[in-house]
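Removed: one protein chain of the complex. Kept in place: all other protein chains.
Then we have chain A:
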Amino acid sequence: MNALHVRHLHHRFGLQEVLHDVGFDLFAGQSLALVGPSGCGKSTLLQAVAGLLEPSRMVMQNDFRGLGYMFQQPNLMPWLTARDNLALGLKALGVPKPARQRQADSLGQRLGLALDDLDKYPHQLSGGMQSRISLGRALAVSPDLLLLDEPFSALDVGLKLELYALLREQIAQRGCAVLLITHDLMEAVRLADRILLMAPEPGRVVREFELTLPQAERSEAWIHQTTGQLMENTEVRIAFGLQAGTLAIAESHDHGATHTGCKV
């Protein structure tokens, strides 16, 4: 089975240690959420996994070949039409123009974009449409690992729910692994099979939670209730600064022993 294993991930920006001995595993078809307050090094971690940043130290084994990346902002190329933005990754893979445009058209339609909109440039589209295109661009390359860097944090509730549904549908169809980064616990509860709690200064993993209920069976009520339960957890409250206290910094990280997992 394809998997991503990360161990002993350390990173420093100058003198400041942003990541301290982070490690996790992600297997094919699973979705893993890294949850933590802003500034705990989540984005840095994702960039290190994607190879966009050279960490100070990391042991990584990554069997996943195709990679889709959805950024915090849509980050569309302003000079390409929506269609060409959707097909950007396909073009990089060498898919011929007619084929990739056909794929972009059908993907665009599945994501709720009209053919008319696909001819437009990003600045002519609403924020929601730009996010759809950003999601489509990540899905177009048929990734087996999808990296999501808080892509929904700036969207309104209605749009968020719509994109969650689209994302879940696409993940279920394709069976790709998802590594989601978010500061929104409810988003994590909604989309993830496992949640890793991160604490800042230095950024580190302090706890793992497992959500055993299959995603398809999760109701709104269950999501709210589970999020509520997590919010009462002492470590979660300390990590998000809701409660005074300190969380231990592991001297050496032995995966599986430090956070044993907790069934919710």
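Following the convention adopted for this analysis, contacts are C-beta pairs under 8 Å (C-beta built on N, C-alpha and C of every residue); 3 or more make two chains touch, one makes a residue touch a chain; residues count from 1.
Note that contacts and distances are computed from a predicted model.
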Original post:
Quick one: the chain not pictured, UniProt calls it what, "ABC transporter permease", "Cbb3-type cytochrome c oxidase subunit I", "Xanthine dehydrogenase family protein subunit M" or "Transcriptional regulator PadR-like family protein"?
Top reply: "ABC transporter permease"
Original post:
Looking at the whole complex, which of A:S31, A:T44 or A:Q101 touches the chain that is not displayed?
Top reply: A:Q101
Original post:
Quick one: which of A:Y121, A:Y164 or A:W222 touches the chain that's been left out?
Top reply: A:Y121
**OP:** Write the list of chain A residues that the hidden chain touches.
**Re:** 47, 50-52, 67, 69, 71, 73, 75, 77-80, 88-89, 91-92, 101, 105, 115, 119-121, 123-124, 137, 141, 147
